[in-house]
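As you look at this complex, bear in mind that one protein chain is not there, while each of the others sits in place.
Chain IDs A and B follow the sequence of writing; residue 1 opens each chain.
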Amino acid sequence: MSATAAVVRSDVRSARANAARRPVAYGAAALATLVAVWWLATAIPGLVPTRVLPSPVDVVVRFGALIAEPFSGATLFGHALVSLQRWSIGVLAAIGLGVPLGIALAWLPPLRAVVTPAFELLRYIPPFAWVPIAVLWFGATTTTQAAIVFIAAFPACIINTQLAVSQVDSILVRAARTLGAGAATTLRRVVLPVAAPTVFTGLRIAFGNGWMALVGAELIVGKQGLGFLISQGQINDSAATILVGMTTIGVLGALIDVVLQRLQRVALPWRPASAKPLE
Amino acid sequence: MAAAAASNAASPPAIAKMELRGVSKTFHARGGETRALEPCDLAIAKGEFVTVVGPSGCGKSTLMMIAAGLEAPSAGEILVDGRPAGPAGPSRTVVFQRFALFPSETVAENIAFGLRVARTERAEIERRVAEQLALMGLERFAGAYPHELSGGMQQRVAIARALAVRPDILLMDEPFGALDAQTRTVLQEEVSRLQRELHYTVLFITHSVEEAVYLSDRVVVMSRGPGRIKREIAVPRDARWRGLEIEAAGNDASFLAAKREIWELIRDEIVRQ
Partner (left out) sequence: MAATASARWFDAAPGADRTLPFWRREPGRAQWLAIAFASLAAMLFAWFALTRPDGLISPLFLPPPSEVWEAFVRLLKRPYLGSTLGQHVGASLGIVLGGWLLAGAVGLPLGIAMGWWPKVRWLAFPIFQILRPVPPLAWIPLAILWLGIGDSARIFVVFIAAIVPWVMNSMQAVDSIDGLLVRAAMTLGASDRQILTRVVCRTALPTLVAGARIALGNAWTTLVAAELLAATAGLGYIALNASRTLEIGILLVAMAIIGVLGALFSIGMQLLTRVVAPWSRAGSSA
């Protein structure tokens, strides 16, 4: 049944209860099938070597082991904590610098002319391309990792903030002026609250970018962290370790985003501006 | 039947509340220049309700933006109470077509905005907000956010917000243009009632001739763009149909005559294009 027929049918009959249940059923079935195939493939002896693809059970066992005992310096929690620390520092720096700068760029057009050349030149260098020079400048320390996170998160912060602020309907600014508000009051009470939901969405993107960059940086330098964990897994030929690490990275990344979404809904209940944030 | 410019029975020869003298506007864009407004002279007396009508593109909105201080005229000056008007501010508040309510503030907070900016003391703010809520029938919605309200209610809030600061003159830029016909009728009647009771000084922009006649003491007709003031037509305050609903007023002969006269002037401009 194609989408066109579905369009017509949904006009004729709204079967909301059914419509919600079926996708979930299909999705669950698809995932269950994948896991089953995976398990079968590894259960047949000789078909797939365990160093290449461990069985699901192996992965779960390894997960338990990593929580209980240190591997390459720390338990799973230990590595995760270190990663989160570095990520927080980088992301907070990106917000602290990016959001005010984004607001300034939106509010003061001449400033854009000053900043744009440098920004455009540097923007297309991927965060990882900065890793070698960051290592040279800061050594193999937390600062390097945090710097890479910062570089990854900063563009999204500043661009989306600028976009959000400049797309606040100018009629609201005019209304504020006619009511006697000066620039500071207008910014504080009208422009920023209206832009806030979109800024927040941009921040969520920046946070995600930062997390992805961190993992990469930890693959290359450092002695702790989730990225380090999975690279150690590769060196020790333990695919199970790698899979546990990857899952943890993915889960944490998704969790961060979900928490932020909830936070946004609670703190900023009014309808967001119509601006669409950039990836 | 129609009076020529400024022979309005209502105003004694005092200093006008607001005066635009020789106001013109030329926009400079990358391609060249656009003349939006030829030099215009307009005087509005205290307590007078003046409406500007004209064909699309005649520059009436530009005229309003200049009167509000949101646009600078290319030439000419704006005087309020005989003195040069300063930058845009609460002496000349504006009600916009698209409401322009602050989405992150409740109805009460929106109404109080101008007062808070002026650092009015809290007791006075609360008093005036309550007054406006009662005046516009918004008591039940004081704590609601704009996006929860219908268009008509939002515009009521906008009017309340503009009036709360007790402006010298109220500017209304096609305030009912974004509303459906029924809501528009209700609000027109309400504004008419408010005007008869409270005698605000109002500059009103619309493209509806019926609305202009119904609400105003004087109707200013503009020519097509670049606009200039073509003719001013007085609408007697003591006309028979004043105080009636629009439906009923629409049956009155003098009302229809005024409408026809104004419409002929506008149609003339549209046809000549």
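Keep in mind that, in the parts below, a residue touches a chain if its C-beta (ideal position, glycine included) is under 8 Å from a C-beta of that chain, and two chains touch if they have at least 3 such contacts.
Quick caveat: nothing in here was measured; it's all calculated off a predicted structure.
> One chain isn't shown here. Among A:113, A:184 or A:266, which residue touches it?
Here the residue in touch with the unshown chain is A:113.
> Out of A:90, A:180 or A:227, which residue would touch the omitted chain in the full complex?
Result: among the candidates, A:227 touches the missing chain.
> List the residues of chain A that touch the chain left out of this view.
1-8, 22-23, 25-31, 34, 51-52, 107-110, 113-118, 120-133, 135-137, 159, 183, 211-212, 215-216, 219-220, 227, 230-231, 233-234, 237, 239, 242-243, 245-247, 249-251, 253-254, 257, 278-279
> For chain B, enumerate the residues touching the unshown chain of the complex.
21-22, 28-30, 39, 69-73, 75-79, 84-88
The rule is short, and it goes like this: only the chains that are shown with their structure count from here on.
> Once bound in the complex, which stretches of chain B touch chain A?
68-70, 87-90, 92-94, 96, 98, 100, 102-105, 113-114, 117-118, 145, 147, 161-162, 165, 171
> Within the complex, which stretch of chain A touches chain B?
Within the complex, chain A contacts chain B at residues 169, 171-172, 174-182, 185, 189-190, 193-194, 196, 269-271.
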